[in-house]
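The complex is shown incomplete by one protein chain, all other protein chains being positioned as in the whole.
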Amino acid sequence: MKNFKKFFRVYRVWVKMVWLYHLEYRFNAILNSFGSVFWLLGTLFIYRLIFSQVRVLAGWRWEDLLVLYGIYNFWWGMMSVFGIGGLRIAEHIRNGSLDRVLLWPGSGLFYAAMKFEPELLLHSFSGLLIFFLSFKAGGVILTVPHIFLFLVVLLNAFILIFFAAVIFGCTAFWFTENSEVVHFFWVWETLAQYPSEFFKPLKFLSFAVYTVIPVVFIAALPAEVILGKINWNLIAGAFLATFIFGLLARAMWRAGLKRHTGVSI
Amino acid sequence: MEAITVSHLRKFYKVHKKEPGLLGSLKSLFARKYETIEAVNDISFKIDEGELVGFIGPNGAGKTTTLKSLSGLLYPDAGFLSVLGFSPWDKKAEFLKQIAFVMGQKNQLWWDLPPYETFILNKEIYEVPNAQFEQTLNELIDLLDIKEVMTIQTRKLSLGQRMKCELAAALIHRPKVLFLDEPTIGLDVVMQKKIRDFIKEYNLRYKATIILTSHYMGDVKELAKRVLVIDKGKLVFDGSLSEIIAKYADHKLISVVFSEPVDKIKLKKLGKIKSFSSPKVVLSVKKGQTALAAAEILKNFPVEDLNIEEPAIEDIIRELFTGKNYA
Partner (left out) sequence: MKKYLAILKTSFLADLAYKVNFFFYFFRQTLQILISLLLWRTVFLEKLVFQGYSFQDLIYYFFILFFVQTFVDSDAAYNLSGLIKSGDLSNSLLWPLSFFWSFFSFHWGKKVYRLFYFLLGIIILAAVSTTGMNPLKIIIFAVILINAALLIFLYQFFLGSLSFWLVNISSTLWFLRQITDLAGGGWLPLDFFPKNLSAFARVLPFYLTVGFPIEFFQGKITAVLVLKNIFSQYFWIFILFFVVAFLWRKGVKEYEAVGK
């Protein structure tokens, strides 16, 4: 508990420093903010194009897809702002700041993965907006147990991908030039905006989205929950996945550190 | 009271060798050849609390590797390490809060923010109580004279001002042990002196144990009473600078100012000419023969002034590193 309190204090100072930095470069921050929202709208536009000719897509109506899309973008924005710091491990190694971080008393991993990127807050907010707007079309079930389960599953999604980011970021310990690995992570993440039914035609991919990085648990699962389609097996799988990824992340970090610090295994 | 103990430290690296050219690149895609490099090969020494010690050695000698091992950043392949009673590798919070590692070229100050912000960050990271923070900060401001600059964005500061603030940031938590890796690199002469004075003062005031590596003999001469010479991973000398001179300098320098131009060839008989810019000449003469040579010069040449000096430490060290016998 004491560690958590300390970490939050440090994080608070960190956030303040990042804010100050972005205030310095206001123009950039705003440009980036709007840029990402444009991207969000662009994809929405394409969906609209499709649904102007089609009524249902793999069993999902436009209104249901909106729910999923809103959740995904809210989640994506939030993760980009706070959560995918693990990917920064590569940067740290490259510019030597990892050593500095390792000298700080406390958990090296949390410090290395500390991240705050306010530019994507607008994107997150837009996603949230879309999510709320989708309520109008109906189909969303807003009872207390549903909402609670929804929030729990969503929280799980944050933690799951935090660990995934750490795992991918740690590859930098072995391959210093891991920009494409990180790129791959981003691309794979975008799969989360689609319902799992979309992947059915390709057996191997369909399996992979549950295992390689289980992106179905990010937005599709919470969307299904709030839309009333509750699959307990899937939910259990989501928590299991988070647990496994947590172990993997810890193992990767440790192994990576050993290598970085020249421990001959 | 011992602050740092190093016993038979060994550290080696595996580096992969690649043949040059296109074929070599393709080969390395499939099969790699590795070579072992002994960065530190059996080094032992002890440092007491409050000592200010200099590490000198050529590039790649093992200085930084030793420091990194002492701070817990590297895992020793063999040997025993103890700093303030802790095993560095465990990286216990208590241990980390008492040490600081300043790496000359690497900055921890945020580029676009004033140094003060980084001070606050470090305060939180090291859990420095408010009162102590205020006090330490004031003392550092005083010693380093950074009152105005610490509230200016780092990128707008000169290299010297930045270095002073980097030092302050590293010392906010009042560490008992300091590892300074090339702290004055790239600084001008005035700034170098200021930093040296600060280090000396810090050492005296807080009884901090300091290990300093530097390529500038000025740093070492001014600060370190005790010097450890490391070369090719081995500790070749541990003692004071004057001892180095006594042990390794086998010659002395006679510098003469002549009142009339003299014949170079005649001078060469007495010793090696190190520099000849009439009317001043510097001769290098073997230790035992110095008095004799001086007498000869005074007798046979028109001398205006004559001086017998120890050779420059820089020269001794340089000769030491370029293959002389350490025995």
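Going by the order they are written in, the chains are A and B; count residues from 1 in each one.
Note that a residue touches a chain if its C-beta (ideal position, glycine included) is under 8 Å from a C-beta of that chain, and two chains touch if they have at least 3 such contacts.
Quick caveat: nothing in here was measured; it's all calculated off a predicted structure.
Engineer: Which of these, A:D99, A:E119 or A:E224, touches the one chain of the complex that we don't see?
Structural biologist: A:E119
Engineer: Where does chain A touch the missing chain, residue by residue?
Structural biologist: Those residues of chain A that touch the unshown chain are 25, 27-28, 31-32, 35-36, 38-39, 42, 46, 49-50, 53-58, 119, 171, 175, 177-181, 183-184, 187-188, 190-191, 194, 197-199, 201-202, 205.
The working rule: only the chains that are shown with their structure count from here on.
Engineer: Using mean CA coordinates as chain centres, what's the chain A-chain B distance in Å?
Structural biologist: Chain centroid spacing, chain A to chain B, equals 46 Å.
Engineer: Any idea which chain A residues touch chain B in the complex?
Structural biologist: Residues 6, 9-10, 13-14, 16-17, 20-21, 24-25, 96-97, 99-100, 102-106, 111, 258, 261-264.
Engineer: For the complex, give me every residue of chain B touching chain A.
Structural biologist: 11, 13, 68, 71-75, 77, 91, 93-94, 96-97, 99, 101, 103, 106, 108, 110, 112-113, 117, 120-121, 124-127
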